[in-house]
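With one protein chain withheld, the remaining protein chains of the complex are depicted in position.
A, B, C, D and E label the chains in the order they appear, each numbered from 1.
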Amino acid sequence: MATIQPVVLFFILGVLAGVIKSDLKIPEALYKSLSIFLLIAIGFKGGVSMAKYDIMQVLPIAISMVVLSALVPLLAYPILKYVGKFSKADSGAIAAHYGSVSAVTFAVGLALLHELNQYYEGYMALIMALMEIPALVTGTILARAGAASASGEKTPWGKLLHEILTGTSLVLLIGGVFIGYYAGVTDNVAPLDKMYMDLFMGVLALFLLEMGLLASARLSAVREKGIFLIIFGVAFPVAAAVFGTYVGWWFELSAGGTMLLAVLYASCSYIAAPAAMRIAVPEADPALSIGASLGITFPFNIFLGVPLYWEMSKWIHNIT
Amino acid sequence: MATIQPVVLFFILGVLAGVIKSDLKIPEALYKSLSIFLLIAIGFKGGVSMAKYDIMQVLPIAISMVVLSALVPLLAYPILKYVGKFSKADSGAIAAHYGSVSAVTFAVGLALLHELNQYYEGYMALIMALMEIPALVTGTILARAGAASASGEKTPWGKLLHEILTGTSLVLLIGGVFIGYYAGVTDNVAPLDKMYMDLFMGVLALFLLEMGLLASARLSAVREKGIFLIIFGVAFPVAAAVFGTYVGWWFELSAGGTMLLAVLYASCSYIAAPAAMRIAVPEADPALSIGASLGITFPFNIFLGVPLYWEMSKWIHNIT
Amino acid sequence: MATIQPVVLFFILGVLAGVIKSDLKIPEALYKSLSIFLLIAIGFKGGVSMAKYDIMQVLPIAISMVVLSALVPLLAYPILKYVGKFSKADSGAIAAHYGSVSAVTFAVGLALLHELNQYYEGYMALIMALMEIPALVTGTILARAGAASASGEKTPWGKLLHEILTGTSLVLLIGGVFIGYYAGVTDNVAPLDKMYMDLFMGVLALFLLEMGLLASARLSAVREKGIFLIIFGVAFPVAAAVFGTYVGWWFELSAGGTMLLAVLYASCSYIAAPAAMRIAVPEADPALSIGASLGITFPFNIFLGVPLYWEMSKWIHNIT
Amino acid sequence: MKRIDIVVGADKIDELVDILLENKIRGYSIIRRISGLGARGHRTPEDVLNEEENVLVFLVCENDTAKALVESLQPKLKGFGGVCIVSDCLWVEGAAVSY
Amino acid sequence: MKRIDIVVGADKIDELVDILLENKIRGYSIIRRISGLGARGHRTPEDVLNEEENVLVFLVCENDTAKALVESLQPKLKGFGGVCIVSDCLWVEGAAVSY
Partner (left out) sequence: MKRIDIVVGADKIDELVDILLENKIRGYSIIRRISGLGARGHRTPEDVLNEEENVLVFLVCENDTAKALVESLQPKLKGFGGVCIVSDCLWVEGAAVSY
């Protein structure tokens, strides 16, 4: 089993700083700057390696994997509603979070592959960008089905789709992919890589520090909601990763690519999804979904999930 | 003709994000940090390469080119006033913007030369720093000549000169040149270049992203003012570049240096000039000058102008 | 004698910009981001090189040097109180500042050693982290002894210790040391060094620029307090450095390590100490301590002190 | 003269300003990044994961304008949430009249 | 209705909010990063070396609630520093009642 990467220790440092009530604070502008950097860098990196593929051949595979990810909320919703006894709105909103993806978890997956010197398909970045969309739509439909009449208000689909399709992460990821692709094709990567590739890990470290601070502030919200959310927050991503591993293997991705797909299916959103759900399902309680997503699943994924999904991918590909 | 550099695609990404009303926002502190970085980096880089020259020999040439740049507003003013039918104040203010320079356009010029592996005179950074001054003074005089009596208020020359001579860009550029020069002469560049040289392009990319967002917000202002401003915003920089190319060739600059001088003459300010004109000609409408400068001339220059001026410089130097 | 490093010229640039009342401003978020970076980087770097030591052997030496640093305020206090005629509270607070350390002065020391290609003990970063603690405690005791009854309020020791032990700099330095140590031991430094080592000097430059701006704004406060504070601000750090040099030599540190210890003893805090003293000795005037610390001792140390302490260390180690 | 203080969600500010301009308000001030508690619970712009920002609009105008404005605003307030209050004040003459 | 404006040091805000909630205040707004002069001298959050931040709490409530709140606050104000004032205002009905 792979050792813990130094970069994820920054998450622990953040959690500890939060727990001892340190006055350490990441300025808001830095947090936003780091996340802009990471999204561009992930897109750019992916785009550069996509330059080696025939786009027309890749696109159908990519889209299939994105579409299949829309099933994840369908799996989560009944568990949340009938086992967890959450309201319709909360179940739909949490399902949308778990169907959506976390760029930082993906980044930790990338970091592991780089450390292990493993190949992966460059277009995974594009898949991640697109994968934000279907889960948010499915989740909203689930939360809303038959509920609109009750609350008397209609789902603002226009506003919601605008929010989803023009959100910061989609724009930067897709933009980064295009520019990276162009740079790769015209053989002009060189001057930009010093920033968007070489500094990736260092920036990720700072971002994880802030995630730790944020997570420690959210843990109390989760603790109140009891044991179900904790179990769900650990077990569900593993189930989703199994599904993702299977899909990746079925589409003949490399071992690295399969693992990244599993990470995408397993990871859950705490940035794009909350913003979308605020518009689509305002009666859902964001403390629940963000608490589970950031307080439980995110740390589980970066410490145990990512190495586990790598083992799963090796196993299905018969690698040792 | 040179291909479009990947870095300028970030400008398009910003414009697109603005057009689709994405919620993408560059934090104000990041914008300011990036511009501090770029100014220091341009100065530092220039200073380092100046270490190879005999300053006393270079200075008279540099100053001549700066002084000649004071003619640019004299050329712009009558066109704006008599063809464009702008008020005295607006004509003077816009002329000052077009006589002044844009560090980011200069940076795009530098980027092209680096990509093409072309030599240029290091002291161009110093020239750029100084070139901010004369145009702002000429523009103010033009706007003010005979007007002071009308508005009843006197031009606050003291305040204006203080603003021009102590402005952020002048201080950082000149400071960067000095420190770079010292580092070059004492052979101590090494540890600072990892940041101020290697990351230059990556930082420029982020800055261009923000410029795109800003430009897309300004386009409407320009559209209202009609066709004249658009034609002026494209044709005038080309004319100024022709003048700059000729001056550069006359002073026997290299092909790279000549192109950079043309870029300086052609580029127009949207940071230092607005600040100075707010003090000097408060009755001028900043939407006009910033709209034309950032909404039209800046994108024209980085996409078409810079490659065109490079062709012009090659032509006058008989290079193929 | 070593030449002045280019990086410290950024401090002068900042002071000059302040003096000419330039509108140059470092955004607050950038200042905080840079200081987070520097603390992590110093800790990380130290931790990586500590991986080569046997911790159990190093710890007693390190702790001894930290404990001995608690004597520095004991030396400063009587001078301030009986020669400087400061109040008990001010004397204690200023003594605490001078007993505590400045990470940036330390960074300038590191920069010189790197430039001179000199070895130093990696655990100096850990020592610096710990050295913040004793002086703040000693200083508070001195300020408070017998004074509590007068002001009628008790020293909030609980709150003070919490502030000292959970302060940003301690958390980031210690965290950085641990993560660096882990990265060193597991041989995983590679991807993080591009940011936390390679960019160290460039970030320090920006930070020094801001320090210059801050110092120039503080000079007036010092000027009012007259000649004593200026003499103290220069003479005391030299005395402390002599003590530090002696301690370093006694514990058989390398020449580089001895110099860094001297720098630590000589440097004085303007971040952690003010925050702690605000809680512990609120009746002390922060303008005095910050003015002396940042306005006099800091510039003295980075320009003259650091090279001087290096000479002292070479002399005591019989190196030429 | 009347002073009117309105706190609404940041997403409502454009609509609110339009109403102000329709009512011939010639001067107002906006303070951003306001947190608080209201009928929709706590809202804190500092929380980077859940940015909910309020803004305060503060304006001074003549009694009649205030009356007209309040009448136009009232039907909209349900959608805006927040709070809108009116109080009396005295305008110190001197600056250019912007009310 | 009453409007109450309180300026206190940022470190006191949690304690103050607790008192508000104990007094059944159901709506308030907080403006941060306020500088100023008071009994403790100048306080400027922009000064990175000496961050002393004030916050303004602005709330609108019914006269009786205001009275009760002021009575609970008064003994605490000595520790809080700053300023607390009460004035009259008119609540424009429309938004969900949060007072």
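Basically, a residue touches a chain if its C-beta (ideal position, glycine included) is under 8 Å from a C-beta of that chain, and two chains touch if they have at least 3 such contacts.
From a predicted model like this one, the values you see are computed outputs, not experimental measurements.
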{"item": "Displayed chains contacting the withheld chain", "value": "B, D, E"}
{"item": "For chain D, residues in touch with the removed chain", "value": "1, 3, 25-32, 58, 60, 87-99"}
{"item": "Hidden partner interface residues of chain E, rising order", "value": "5, 7, 31, 33-40, 46, 54, 56, 70, 73-78, 80-88"}
{"item": "Residues of chain B in contact with the chain not shown", "value": "28, 31-32, 214, 270-271, 274, 278, 286, 290, 294"}
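In this section, only the chains that are shown with their structure count from here on.
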{"item": "Common touching chains of chain B and chain A", "value": "C"}
{"item": "Most distant chain from chain D by Cα centroid", "value": "C"}
{"item": "Rotation angle (°) superposing Cα atoms of chain D on chain E, nearest 5", "value": "120"}
{"item": "Between chain A and chain C, centroid-to-centroid distance (C-alpha), Å", "value": "41"}
{"item": "Approximate Å spacing (C-alpha centroids) for the pair chain C, chain D", "value": "48"}
{"item": "Per-residue multi-chain contacts in chain B, two or more chains", "value": "27-30, 33, 199"}
{"item": "Two or more partner chains touched - positions in chain E", "value": "none"}
